[in-house]
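What follows is a short report on a single structure.
Of the protein chains in this complex, all but one are displayed in their positions.
Right after this comes chain A.
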Amino acid sequence: MRLIIREDYDEVSNYVANYVKERIKQFAPTADRPFVLGLPTGSSPIGTYNKLVDFFKSGELSFEHVITFNMDEYVGLPKNHPQSYHTFMWTNLFAHINIKAENVHILDGNAPDLDAECKEFEAKIARVGGIELFLGGIGPDGHIAFNEPGSSLTSRTRVKTLAYETIIANARFFEGDIGKVPKLALTVGVATVMDAREVVVTITGAHKAIALAKCIEEGVNHMWTVSAIQMHPKGLIVCDEDSTLELHVKTVKYFKSIEHVHQALIGTENLSLQDIFFFVGT
């Protein structure tokens, strides 16, 4: 696993966006061999999405042969509801880029048979050859997607009941009325994410510090589901200084020194993303 530490939210967003852009460009996707991207929602990826939109507008990146799979969606919320994840993805990313509508996959929280919807979602991922890169965030309780503490680390796409804390936290988007907050959500499983050929997790803010520490310095544990990244052959965490506040000083110094060695001794031009998997961005 790699840990890249940057100063703040903006630098983290820039790094991740640059990374995704370079990965797509080096992959050189075509209609027969598209780049399959897994995407999150929430406040963490907004900066990254803005930067990706900028790359599209400047002509540096095209989404023509990119297929996306989102992590989750509320159950029972209309697709065009201001708080649905369909609306979030449209407003923050899809409206601004040239992605094809049929290449976008978001779980349908209004499907008549939710279990079938989840199974079909997994089947769609398999049909396009699996996910090349899954982008994600982390909750303060260390969860990835809606895989709240206690979720099986081998879980797949399924219906989940939201934790009470999550419902309370979300009430602010539903006029403060807990009754209006969805109680169920469809989510990819921990294993669905870890099945991707690469996983990139963005972690920013002091309130995520404990979660980050639990996930990388302690064992793989279903109470902190992002810890499953420790078992992934190609995991990358990009975080800001604030989120490292609960890490051992030694951990932080170690990962910073690796970056420094690369930059000083090996040089950026010798990087091959598929081998060394280390892009020292702008």
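Keep this in mind: a residue touches a chain if its C-beta (ideal position, glycine included) is under 8 Å from a C-beta of that chain, and two chains touch if they have at least 3 such contacts; residues count from 1.
As a working rule, contacts and distances are computed from a predicted model.
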item	value
Missing subunit (named according to UniProt) among the choices "Spermatogenesis-defective protein 39 homolog", "N-acetylglucosamine-6-phosphate deacetylase", "Histidine-containing phosphotransfer protein" or "Potassium channel domain-containing protein"	"N-acetylglucosamine-6-phosphate deacetylase"
Option touching the unshown chain, where A:31, A:101, A:249 or A:265 are the choices	A:101
Hidden partner chain, touching residue among A:65, A:86 or A:222	A:86
Positions on chain A where the hidden chain makes contact	79-80, 86-87, 90, 94-96, 98, 100-102, 104, 106
